[in-house]
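Missing here: one protein chain of the complex. Every other protein chain is in place.
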Amino acid sequence: MERPLGLAVLILLGCFYLVALFADFISPYTPPDQSLQKTYHPPTALFWENGRLHVQRYELADPDDMVYRKIEGEGAPVRFFARGHDYRLMGLIPTDRHLFLVDEPDRIYLLGSDETGRDNFSRLLYGARISLSIGLVGIAIIMVFGFLAGGLAGYFGGIWDNLTMRFIELVMAVPGLYLLLVLRGTFPDELSPGQTFFLIVIILSFLAWGGTARIIRGMTLSLRNRQFVMAAEVLGQSPLKIVGKHILPNVFSYLVVAASLSIPAFILGEAALSFLGLGIQEPSASWGLMLSQAQDMKVFMLNFWWLLLPGAAIFVTVIAFNVLGDVFRDIVDPKQKFLNR
Amino acid sequence: MTDENPSAEKTQEPLLAVRDLVIEFRSRGEVNRAVDGISFAVNKGETLAVVGESGSGKSVTAMSLTRLLPEEPVCRVTGAVLFDGKNLVACSNRAIRRYRGREIAYIFQEPATSLNPVFTIGNQLAEAIKLHRPDVKDVRAEIIRALDLVQIRDPEKRFKDYPHQLSGGMQQRVMIAMALVCHPRLLVADEPTTALDVTIQAQIMDLMRDIRRRMSMSIILITHNFGIVSGFADKVIVMFRGKIVEAGPTDTILSNPRHAYTKALIACIPRLGEQQRRLTTIDYAELEKSQST
Partner (left out) sequence: MKTVIARRLIALIPMLLGITFMATMLMHLAPGDFLDQVRMQRDADPEYIERLEREFGLDNPWYVQYFLWLKNVVPWDLRSDFGYSFHYKVDVWELLGQRLPATILLSVTSLAFAWVIAIPLGVLAAIYKDSIFDRISSILAYAALSIPEFFLALLALFFAARTGLFPLGGFTSTEFEFMSPVRRFFDVAHHLILPTIVVGIGSIASIMRIMRANFIDNIRSEYVTTARAKGVPEGIVMFRHVFRNAINPLITAAGFAFSSIVSGALMVEIVMNYPGIGHMIFHAILQQDQFVVLGALVMSSTMLILGNLLADIALAWNDPRIRYD
């Protein structure tokens, strides 16, 4: 893969992160905001009238099959930078301005609504926050644990090395998703959204740190016989200091890339757990959770492409991280001596 | 450019005649001329040594005889390679395969990597026989005869061995057996002893001498080492940077080299009892001068 592709992917991901960061500004509604009169609503059409953008008004034509019909000529003006619900921009600045809104009781559903009339567009944007942050938090954790376990195992060798490696083998001997489910089953179902998020990150890190630890161990083993490490030993520096001061800078780029190669696993793992109802819980939004709504028969037959949107979002994000990981890998380890999969 | 004896050519049609051979490699728009218009001939039963340092174009020349080089646009071969009167440069891919192995066989430098590691040696020999001699009924007996010919002990046992189970010298004997099994008329030995120990080198050269006597075929010996040329080759051509700088009978060239490069190569041969203060090196600046004149 060539570098221009890496740049393109970087720009794409940059846009994704911007959208996720400003999700509360861009999205007109909060994820739990229901509107029970407008369930399974199709995407609202937009039209120009008197020089202003209007959102089409609909009426429910058939409550059994949830068929909505346009009311010709009726619409509500779309207001830009309008006042809506309160939030903190980037978590800091309290405000209630939104990129676009319509006056209640009309609603703007760019991507339709779900079975309780919640806005799919808003939920998709909020869901992006979960998927885009989980990988970053996750690799921070596995970088720390992978480095400590791998570095110390490689540096000290002997029993510590043996124990660490056997433990990693043990974890790797169980098919990933089976272990993921068992671990999730260990914890109570009723958790706050924040707790759930961190629980998922920690479980997924537990599954993923082994690979990173192995790579770091291999590199440490080869580094520890190098002269500068021996010199430090002769000077009587403590092992922890040696590992931190001499080994870490030498393996750091590998550590980052090795860890970042597992970002897709975090995104997919969270999506899978949320999809199964064991991850992010309603009424919070997550791409996996949105996909599980799509299993609903009504959605299946009426509004199929809801199902596509969160799925496509996961797909594009994961593909981007896969490409990026490969590009970084090629830069750091062009011969794939340490990093391969 | 070559000093061939015109009277010999009249009395005997050469087995192989190379005319104005040019080989060019292209990569990223750059053209690199590896062989620059060389001509030579090999008569029936004759042994020609092609001597030169690495990069002089000698191996590429050998490969080009049966078009083993990459295809265009990577590599472009022009000129003529006349084997028994037929131009191999111009013939079809299907036709060239009838010459490969059957008429012109090869021995390469690295026997360890030139044999396919996942097939038994019997299997690899059988492949050549089945391809070119479909009339042979007892392939196994034929292979054992060939292994016997290259003085491999216990050919019945070795038959089932994989290449990695043999020593380097043994592997090269297998390569030779594989080259001979279809009774080619021309054997191209590309640095056949370079990768081997000195004692094994002598054994392999003895073996080649023995085989030449028994099978009366022509040989092209490609080497950088004048030491193995004497007493083996009838004629020598010396290549330098894609050109033939000197050609003639082996004895003449060894006793009276005219080109500075030839002299330098001959000086590289270590001789017993000769006190050499330092290893001979080749002064390229001087060579450039002599070549341009």
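For clarity, chains are labelled A and B in written order, and residue numbers in each chain start from 1.
Operating definition for what follows: a contact is a pair of C-beta atoms (placed from the backbone, for glycine too) under 8 Å apart; a residue touches a chain by one contact, two chains touch by 3 or more.
As the structure is a prediction and not an experimental result, all values here were calculated from the model.
The residue from B:F40, B:Y106 or B:Y261 that touches the chain not shown here is B:Y106.
Within the complete assembly, A:L181 is the residue of A:I26, A:M165 or A:L181 that touches the hidden chain. Interface note for the absent chain: among A:V78, A:V229, A:I247 or A:V323, the touching residue is A:V323.
In the complete complex, the hidden chain is touched by one of A:L248, A:L276 or A:V332, namely A:L276.
Not every partner is drawn; the one left out touches chain A at residues 1, 169-170, 172-178, 181-188, 264, 268, 271-272, 275-276, 291, 294-295, 300-301, 304, 307, 311, 314-315, 318-319, 322-323, 341.
Counting over the whole complex, chain B has residues 63, 66, 68, 93, 97-102, 105-106, 108, 110, 113-120, 127-128, 131-132, 162, 164, 175, 178 touching the chain that is not drawn.
Methods note: only the chains that are shown with their structure count from here on.
With centres defined as mean CA coordinates, chain B is found 62 Å away from chain A.
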